[in-house]
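Left out: one protein chain. Kept in place: all the others.
Labels run A, B and C following the written order; every chain starts at residue 1.
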């Protein structure tokens, strides 16, 4: 199976589109958290997901649409077996070297205020992280996480 | 102006698509509340919006897609001047006589568990309610509300 | 799987069935609550049903349907009903529907506060 251990059976699915305003970083993580609540995740699991979503959405705002405003497309799927699949997509500038970009501390931001830890957070707080990008076309970040499963019989 | 007193300048816009599962009633109102939070509404104002959204989304689930599962399309716009415009759209069965359907206590539900008060709630809890429908095509509910405006200078 | 975000506790004493709802009441949760409460009503056939709404944070018109449906059932068995302590937003929707013309709304906690 492609996504190790994650079912491809979708129990519920949310699609969200937001413009790349920084106020929408908080909106995006609140929305994803509200959708994931149906699986009754532990507080720490939900905190991990919120942080990962915040990173992916911030990257669209800060990097993908750096000098413009564009749309951020978020899809969240509730998978059979207490898993979630979260996709964050932009049509921004893209990443020339994804492997380099995923390294801890790597950042192209000149302001000195970015830590270069965004992808590292996503990678560590979620179970699977996949990044696909085409320079000039945009970037897709796909993340999977399984919750411990208190909610399965609710 | 068409929408009395409401600006047509959009400051932020959220698009949300959800399948017509009843668990998404709670998701929809939590999401809309999270998006409206940027205007710093009073708790009672937010409660009104949540209730109106819950009514519109429930109608898609209970009436529009009664014997099936379909998509519910929600658009929320933050308008200049502390207003919101909320649109809830379905591609379900439609309403033959919208004027009759909007009357208090009117319901086509045979179970005896619907109050027929959904449109009345939307009408009273929001500032403007518009309903457009085509039998066999679907229904669009558009609602406007202005918040008292604590948040304007935040 | 789906977390319903609602529930209730109950007590039965000498013909009086006390039910305290909590959480959010919408069409999704009302469907579950309805079945459980009706089972109790059929079992106890109470002379009086007290529906405590003090723990309800959200309720839409599906809640009105839930209340009116239980009222009809209790009446079938010759019983009466009262609603206890709805919070402000819940009171707003009860008022919109004119519920108090049909079912008494009692504020036991509001009374204590005064």
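The definition used in the following text is that a contact is a pair of C-beta atoms (placed from the backbone, for glycine too) under 8 Å apart; a residue touches a chain by one contact, two chains touch by 3 or more.
Model, not experiment: these values are computed from the prediction.
The missing chain, though absent from the display, is touched by one residue of A:13, A:40 or A:55; that residue is A:55. Residues of chain A that touch the chain left out of the display are 21-23, 25-26, 29, 44, 47-48, 50-51, 54-55, 58, 61-62, 112-115, 117-118, 120-121, 124.
In this text, only the chains that are shown with their structure count from here on.
The chain with its C-alpha centre at the largest distance from the centre of chain A is C. Taking the mean of all protein C-alpha atoms as the reference point, the chain centroid lying nearest to it belongs to B. As a whole-number value, the distance joining the C-alpha centres of chain A and chain B reads 28 Å. Chain A and chain C have CA centres that are 41 Å apart.
Contact of a single residue of chain C with at least two other chains is seen at positions 2-5. Touching two or more other chains at once are residues 37-38 of chain A.
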